[in-house]
Structures are given as structure tokens and as C-alpha cells.
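A protein chain is absent from this complex, but the other protein chains hold their places.
And then subunit A:
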Amino acid sequence: MAMLRISLLALLSHWRRHPLQLFSILTGLWLATALWTGVQALNSQARADYARASALLAGPAQAQLVARRGERFEQAAYVQLRRSGWPVSPVLEGRLRFAGAEPLSVRLLGIEPLTLPPGTVVAGQPGGASDLRAFIGPPGQAWIAADTLQRLGLQPGERALTSDGQRLPPLQVHTQLAPGVIVVDIGHAQALLQAPGQLSRLLLPADFAVRPPDLPAALAELLQLQPSSAGDDLQRLTDSFHLNLSALGLLAFLVGLFIVHAAIGLALEQRRGLLRTLRACGVSLRGLIGALAVELGLLALLGGLAGVACGYLLASLLLDDVAASLRGLYGAEVAGQLSLSPQWWLSGIAMSLFGALLAGGNSLWRAAQLPLLALALPQAWRAAQSRWLRRQALLAGVLLLLAAGCWRFGDSLLAAFAMLAALLLAAALLLPALLDATLAVLARHSRGPLAEWFVADSRQQLPALALALMALLLALAASVGVGSMTEGFRQTFVGWLDQRLSADLYLTPRDTAQALEISAWLAGRPGVEAVLPNWRVDMRLQGWPVQLQGIVDHPSYRRHWPLLEQRADAWTQLAAGQGAMLSEQLARRLKLGLGDRLPLPGAEGEQHLSVVGLYADYGNPRGHLLVSADWLRRHWSEARLSNLSLRLQPAQVAALKEQLEQRYGLDATRLIEQATLKRWSTAVFERTFAATAALNSLTLLVAGVALFISLLTLGHSRLGQLAPLWALGVGRTRLAWLSLGQTLLLASLTVLLAMPLGVLLAWCLVAVVNVQAFGWRLPLHVFPGQLLQLALLGLLTSLLAAAGPLWQLARRQPADLLRQFADER
């Protein structure tokens, strides 16, 4: 034990003399852990909130009855079922809008506490445990999470006013409730949603649902049994988003480990003498390795603690953006505050230990192999270089094959990411070989001793710098890929939005009656060019929520509704009630293409439409279908007029808006100008990628640090190579410049290779990952300006990384260089 302590102290004394190395290792572990745990914190917070959302009405594997067509059905069906002995419980769901600086929409859940299936847990507590009389009212209660209450800017006990002028029962905070949800008694829900006598679904006790009797004939056409899956839906929809975040986090973690690996390698290199001395003094090999392992563990613990703390900080900084994107993209509600379990902290530390072991394992192994009395080999990573390169290239080839296989045969997001990972790894492994080959070509064309030395020595540096260069390559390529994807998406999205949002005013009426009234009133107004009604029916197709939109035949659709693919007379067929157009993600989901027949469950049995067009519908987690309004209303009596698009003469917009506001009591959430709508949509988009962009730049930063530390490592061991040149008459400053040139040569070659790799990555993201994750495929955009900017950034990073060690070199005392000859070699 005393031996261990002494060896440990001896080993640790190294760090006192090389604080920069200590700093590098800790920084590496710290950054790697911080990025990884930060991403994990975001993911686990979001997942916990989904779990709370799906646990909103949780019971032992509940089943439910839902409408076959449409979203809601008459309450009479509930009473009829109860009176036939079905132990069902009614639920009404909908969204409430609240006006405010930023209009807010909240999910409203109406439950009937008396009939809830036994064992049902409402908002984390048994269904019956609350005060029934107070809940039902009057005035009743509206349960809400503290987070949502805060977003609404209200106090407990207040009665919130919806933008429709409906007053909620007094708000009551329930800590277990999911964010973005308000729970009320079903009677209040029907009033608030203006859906008297309407229900969304009927809950069934699990034991009853195992072998339910046949539905009464009259109801069998109206309702169908469905396993409960609202929460799973959310989980499934958002999985891709979280996988994206995880992938970025993992990339950052790996890049961080490059730093640790480089620094630990350097420390071992410099302590070879010390290790030999300790061994010679009688420290057993086991004791020595033990001491090294303890040292590594201590470093990992320190770095891990700092990393987890920063991960928390990072997550809380990004959480708002992530929550906003999840809300915007999927309608998923995530609280704006982190609450993490102890497991998360522990797993962060564990990840740091694991990373340290991964990065330092090689060094430990080499220390264990250290011959007791043999002299140190001058070049640590030099042995069998060409064989090493060949082996790496071979591995890279296998990985490329794997990537190709994933691309060709894969049909899941996981396969898409596997392809991405294989591709990146292959590129990284190929990098040294490619650089070596390039240098070999250069060597053949070099004239003069110094030039030949320049190239040859660069080749010799290659193995030592390979890992850092790989890190740079990966980080740059990821930046290029994600940057191109984001920027490309932005342009596509904005263009799409410009085309799609072509009306001047968008009006969401209270109900169909009001919509018809407004249409009639508008028809006679001057300045109104067209009033385009949108009829709507919500349904499920193959278990996926889908929105049917019925539109009238109007030339503005032909002009302004961008189609990805279409048949020759698509719009004519649609207007005739023979064709339907599908959103891209819906078509992929249902595996339908142009000309296929699409069955839709209508009142008089299935209706069939031919697919005549496909369009992009970015950012919509639901499926979307465009059909003729007349056809829709003929087959779905419950179709409602959900909104009106008004095309107006520009001069009349403001006046008409004001008139509409006053005449029909429409507020800002119901009457929206085109520009406002665009601004909102773009804001959601920006926030969606804010987190991605932040993580991405952090990764690049980590790669820069990795390169810096690798060069530092190299700088120390390179004196041996530089001393002879100095002895031959090359000045120290010149030597420094030459070294800088070497670094820049290697870095620029890497940066050059990173560009096409990044473009390839961008293609993978838009054409494979996005399709799997979101259901839409984007055109590949390459932005030369962006590439140039990133290339310069990469070079600048290398330059900065090289500057420090070179500055040291230039200031080296001649005595240092001389000593190289005086030492054993």
C-alpha cells in the first residue's frame, strides 16, 4: 500500500511540471462528458415528460374505443354502451388557445372521474383520490403543471380566459401532471371546447378489453377498439429527434476522447524514464500499472464531475430551444426546467470513467509491455507504419462496404445512422493512408534537401498526428454536413413557405356556422378577391393520425401549392373528386406512389381515391391529405370548416382585418396575417436547429483542442528530429516556420478531404436520415461560401493549435538542442 502511494506520488509529480498536459486531459474528459451528458440530459428530460404525458391517464395497459371516422362522436354512444354493460369511461380531448405575447395552445383533457377504470392513475395519483365534489364543481378545478401555469403567466386559483372567451375553472397545480396539459371534468371540457355532447374516446379496463363482447350493431360502425398509444405515438415520433441529438452527442464525446488519448499518450512518453526508474527501484509491474490506473481513475473522476456539471449547464441553456422545437415539430410538450435523477449524474461519471479507460487503455497496455532495462525507442508511434496503414485501409474498406449495405438495404433510422457512422469512421481510418499517399507523391516531386526533408519528415509525423487529424476531419465534415443540411433546409423551407402561404389573411373561425357566416359576409365586400374555405376531417390511417383537407377548385392552388410529383391533370382530377394529393411523409408511411389507390374509411364504407400528387409538408408530424371539399363533405358529414384563406387587395387588408375583428370578435390567434404566420414558422424553424448548431460548433471546438494537444505532444518529441537540422545550420526561426508549414500542409490536406466528405454527409442527412427520421427528402444544397468559411476555420484552428508549440520551438535554447546529442542518442 505504501508502495502504491509512493509510486502514485512519483507519477503525479509529473503533472506539477506539466500543468498544460493535466489541463488537456481534464479538458478532454470534461468536454467529452459535458457534451455527452448534456445531450443525455435533454433527451431524458424530454422522455420523462413524454412518460408523464402518457401517464396522464395511465392504467394497467388500457384499451380504448375511438371513432372509426373523424375525431369525435356523440355522447349517446357512451350511454348506450354503459347501458349494455360495457364499463367504459368517456374522455374528451382538444386544444385550448390562449392569447398573449406569444399565443399559446394547450392540450385539454376532459375526464369523468366516477367511471374511470379501476386502477387508473390521473396525473400521477389514483383516479379517486381527489375531492370529487371540488373537481366537478361548480366551479370545478382545472389541473395544470407548474411549468404550464408559469407559461400562461397565471397564479393558482385564477380562472384563465381562453382566446375564445371561455373561462376555465380555477387552476390548481398538480406536480405530477405533464407540461402543456390541463385536466378538467368532462362537462367543463365540453363547454370549453364548444363540443356539447361530444367525446373523443372511451377508456376500457384492461381485464375487460382482453375479451370484450361484440359491440352493439349500431355502434360497431361508429367505434373501434384500439390499444392505448397516445404516449407511444409521441415517443415514436420524437425518437428520430432524440437519436439525432444522441448521435451529435456521441460524436462530440468521441472527439473529446481524442484529446484525452493524445494527452495521456504524451504523458506516458515523457514518463518512460520515470517508470523504468520506479521499476528498477523495486516497484512491481502490477503495482505500477495499479498506480497508473488509479491516476487515470482520479483524472476521469475530476473531469467527469466537471463534465457532468457543465453538461447540466449546457442542457439547461439548450432546453428552451429543444422544448420549442419539440413543440413546433411534434406538438410534444417538454417542461422548461430540468429535473434529473441521480442515475443521470452517476451515468455521466461512469461515461467519463469509460472514456478515460478507452482513451488511456492503450497507454496502460504499453506501460505494461515496457521492457525493464531496454532503452527507450525514440519514436513512439512509428513502428511498422506501413503495415499499420494497410490494416487501417482494409478496415476502412470493410466499413465502406457496411455503409453501402446499410444504404442499399436499410429501412430504419438506426440503419441510416449506422451508415453515417460507418462512413465517417471509414473516412477517418483512410485519412492517414490518403495523407501518406499524397505526401509520397509530393516527395517524388520535391527538389532540394530541405524540401525533401520537409515532406519526408511530414510523413514521419503522420502517425503521431493521425488521431488529431482524424478528429479534425470528423468535426469539419460534421460541420459541413449539418451546416449544408440546415442551410439547405432553411432555403427549401422558406421557399416552400413563401409559396404555400400565399393568402393575405388566415382566419380560424369558432365553428362551421361562423365560418359560413363570415364567408357570406365577405363575399360582397369590395377588395376581397377570393375566400378559400378549408374543410377538415381528422382520422387515422394505419394507426397514424391524418388530417384530410377539403379545398375548392381555385387557380391559386395550381399556382401556389408546390408539388413534388404530379400527374398531368392532377388538380382537375382532385377537383372532380377522383384524386387525392398526399403529403410526402404520408405517402412514404403508407407506401403509396402516384397512381396508387388510396382507401379511406367513409360513412358508407371505404372510399377510394387515386393518388394524383405529392407535396412537401415540412414540420407536420401528422399525415396530410388534400381532396376536393365537395367530395369530402359528401362522404363525411362531420367535416368542419376549419379555416378560411382570404386573398385580398393589398390596400384593403388592414381595413378588412379590423372589420372582421370587430364584427366577429376574432382575436390575434384567429385572424393572422401572412407575414405574422411566416414569422412564427420561421422562428420555430430557427429554434429547431439552434441546439444542433450549438452542439456542432462545440464539436469543432473540441477538435481544435485535440489538434492543439497532439501538436504539443509532437513538439516535445520532435526535438530529436530538429536538432540535426539545427546542427546543419538551419536557424531556429526557420525551423519553426518549416514546422508550421508541415502542420499546415497536413491540416490543409485534411481540411481539403473534409469538404467532399462533408458534402457526402450532407447528402446522407437529407436523402437518407431525414427521410427515415421525418419522412421528407430535401434537395441537396452545397454552399461554397459556407464550405470556404469552414475550411478557413479549420485551417485557423490548426494554425492556432500549431502556434503554441512552434513558439516554444523558436524560443528553444540552443543548449536544449545540443542536449539532444548529449543524451543517449
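The working rule: a residue touches a chain if its C-beta (ideal position, glycine included) is under 8 Å from a C-beta of that chain, and two chains touch if they have at least 3 such contacts; residues count from 1.
In the analysis below, contacts and distances are computed from a predicted model.
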item	value
From "Protein-disulfide reductase", "ABC-type xenobiotic transporter", "Predicted secreted hydrolase" or "Carbon-monoxide dehydrogenase large subunit", the hidden chain's UniProt protein name	"Predicted secreted hydrolase"
Candidates A:L9, A:L114, A:A654 or A:L728 - the one touching the absent chain	A:L114
Residue in contact with the excluded chain [from A:L132, A:V210 or A:L298]	A:L132
Residues from subunit A at the interface with the omitted partner, ascending	75-76, 78-79, 82-85, 87, 112-115, 126-129, 131-133, 136, 138, 185-188, 190, 196-197
